[in-house]
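For this depiction, one protein chain was excluded, whereas all remaining protein chains were kept in their positions.
As written, the chains take the letters A and B, and residue 1 is the first residue of each chain.
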Amino acid sequence: MTTPLLEVDELCVDFALPHGTVSAVKHVSYRIEAGETLALVGESGSGKSVSSTAAMGLLPDLARTRGAIRFEGEDLLAATPKRLRRLRGNDIAMIFQEPMTSLNPLHRIGRQIAEVLERHRGLKGRAARERVRELLEQVGIPEPERRLDSYPRELSGGQRQRVMIAMALACEPKLLIADEPTTALDVTVQAQILALLKDLQQRYGMAILFITHDLGIVRHFADRVCVMRQGELVESGETRALFDAPRHDYTRMLIDAEPRGRKTPVTEDAPMLLEAHGVRVRFPLKKRLFRPSTYFEAVRGIELAIRRGQTVGIVGESGSGKSTLGRALLRLLDSRGDIRFEDTALGGLDSAAMRPLRSRMQVVFQDPFGSLSPRMTVGEIVGEGLRVHAPELTARERDARVQEALGEVALDPAMRRRYPHEFSGGQRQRIAIARALVLKPEFLLLDEPTSALDRSVQATVIELLRDLQRRHGLTYLFISHDLAVVRALADTVLVMKQGEVVEQGDTQALFEAPREAYTRELMRAAFLDAQTA
Amino acid sequence: MLSYSLKRLLQAIPTMLIVITIAFFLMRVAPGGPFDGERALPPEIEANLMAAYHLDEPLPQQYLRYLGNLLQGDFGPSFKYKDFSVTELILQGFPVSLEIGGLAILLALALGLPLGIAAALNRNSAIDYAVMGTALAGIAVPNFVVAPLLALVFGVLLGWLPAGGWNDGALPNLVLPVVALSIQQIAYIARMMRASMIEVLGSHYIRTARAKGLSERLVVWRHAIRPALLPVVSYLGPAIAGIITGSVVIEQIFGIPGIGRYFVQGALNRDYTLVMGTVVFYGALIVLLNLVVDLLYSALDPQIRYDD
């Protein structure tokens, strides 16, 4: 048997924390052959990043390792720091999840890349500059000559990740470790970066260890997959085989966690609940004395109609104005144009006039950590709306309603005395849903309610939302960048880009035959075309 | 950069005007006048004196006259040091104050930065605890306590250095005042540098630098120190202001002929013009030094663009 490029052998990593030892990786073994792509998949806290960080010798001081990580037969855990420094950036390179902060903000990018060449190849001056220019060109940075002298802040997130890739490729490494390299990027950018990696892999013949939480990417990108859970390797195998016939329950659950099912559309004659015409929202840019104010128009004339019982999905990338539109519809933001909720025109209503309507239209936000006041108990958070809209309730009655709402979202009502920080992300999102439900609303604005959650948790929250809709006849406006989720939940879909609707229509029709190029690009990026579901 | 500097200097004008106005009217509403202290003067002589210094005019007129003179760089005559104008007194005293203050700030940086870096690089080690413990003591003991103690120990008990006096700025006379003036700032700078260094060392771009295979020395020197310096540089403004106010007591304790003691004596003697002069001078100095600090900051951080 030949020596594999990288062989992780019975690796254990413990972290010695003040209040005890935490085992992050338990007896994990895997191997990567030269030129192949291995995906390491797991949810947050699965320990998937730890083994690669250990291979780079970049674990924090309080980590304790056992086992072996062999690179071309040489045990990296036993190697001297000096030897590791010689390998890092040279034979093994790494790119990270955080493109915005992974480059030194005070150095020009050309210099940051040239540093690797100087360190490992002794390349300096003109020769180094020429090679850096070539690398920037290869990773698709426009005007590489000029970009050499840019500072990181002058580049977008996608471009910074390209610079990181150029830096990693500078010495033509045998192994590239990519730790969630596309997670912080918009889907279309994500697709470009993945294509770039694939292309460069073929050109340089390097192996890639691809660490991700996203199974959708893995299916199209990796030769083999390892699935990790709570520090253990639960299953590994050829990508196709693993997807077709997962052996372990957890793998099966992860694959099934991709949202499935479809929403049954409401009938044509369902009454109209929310209607919007020509909605515009603009934000003042920097004010200057004695000069006319300039504005940024985030939402540019949107038409929207939502019938009772319907779920309307809005998809778009960051900056498309989809969240701004949602807030404007609830009059959390000032807007122009007409918005009608049933028979009431919302335009120009002040907060007192809006108050009676607030109990009928509620909202659930994306960030389960930011949307609950950290200094109130769950009971107080869920009960706050009742204090406003049902002041006649006694404390006892209010508590009963709170318990009922917590029960609806499948949380133990006894938990209402606890504080938000004691709950997981998924539980917090259930609390946020309970806060909205306790008022028995007719309309719910769901602003990326599942985006911050792990896939498996996401699936249960989606199931909950479906179930609530069925039981209470709720109407949803579902905002998301995740096309798979929207497809599973919505009757009709709007695709937004730069404040405007690019395309809209019946969910099934739109996903089967997108008319606009941008919609097709989004779908291709999300790998929806190749899925069977 | 040039237009930014000009703009900042223009913005300083209203600030200075406020300083001048507050100081001027505060001094004038105060009970007592500059000629109270001496033997009761005959009324006609006092009237003559008042007229000579234009103190008999209505206040607004005096105020405008003062502003006008100020624009020509004239701070007026001192009431107490009769043979000198305030401008002369300030020009005499300033080089002395500048020498003490400048040396103190240099000493604070020269000791504070390396101590902070050493503590950060050896976090939770004996070095770290020693540096931080000493720094906390340095912050807790004010300079007007340190100064007499230093004079007592090194001047009186050990007799190594003069306990006071200026002696035309001879080196032995400089040591104690400069040390006393800088101790608190050394402590502050060491603490800030440690904190910001620790934050930078935990940042993603330091991880990137390590992933490139750079040696630890290069990681620290090329990638960590400059960003870590930024908060310290923005602290230099308050540090300078602190050293200037500190110099008031230090000059008094060690009997150093700088501007600081004019200020205290002038205030106690109702020497209007001298107090006004020192306040305006210090105000302008602080505004100017703050601008220098901001420019230094922008030189270190290319992310700052002063384009408006």
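Structural remarks
As a working rule, a contact is a pair of C-beta atoms (placed from the backbone, for glycine too) under 8 Å apart; a residue touches a chain by one contact, two chains touch by 3 or more.
The rule is simple: contacts and distances are computed from a predicted model.
This complex has a chain not shown, and the name its UniProt record holds, of "Sulfite reductase [NADPH] hemoprotein beta-component", "Oligopeptide transport system permease protein OppC", "ATP-binding cassette domain-containing protein" or "Aspartate carbamoyltransferase", is "Oligopeptide transport system permease protein OppC". Which of A:Leu87, A:Val139, A:Val363 or A:Leu437 touches the hidden chain is settled by the complete complex: it is A:Val363.
Within the complete assembly, A:Glu384 is the residue of A:Glu154, A:Glu232, A:Glu384 or A:Glu404 that touches the hidden chain. Although one chain is not drawn, the whole complex shows that of A:Cys12, A:Met253, A:Ala270 or A:Met354 it is A:Met354 that touches it.
Hidden from this view is one chain, which touches chain A at 287, 327, 330, 332, 351, 354-355, 358-359, 362-363, 365-367, 370-377, 379-380, 384-385, 388-389, 394-396, 399, 414, 417-419, 421-422, 432, 435, 439.
Where chain B meets the omitted chain, the residues involved are 12, 14-15, 18-19, 22-23, 26-27, 29-30, 136-137, 139-142, 144-145, 148-149, 151-152, 156, 241, 244-245, 248-249, 252-253, 263-264, 267-268, 275, 278-279, 282-283, 286-287, 290.
Following the convention adopted for this analysis, only the chains that are shown with their structure count from here on.
Chain A and chain B have centres, each the mean of its CA atoms, that are 51 Å apart.
Within the complex formed with chain B, the chain A residues making contact are 56, 58, 81, 84-90, 93-94, 96, 98, 101-107, 115-116, 119-120, 151, 153, 164, 167. Contacts from chain B toward chain A in the complex involve residues 203-205, 207-216, 222-223, 226-227, 300-303.
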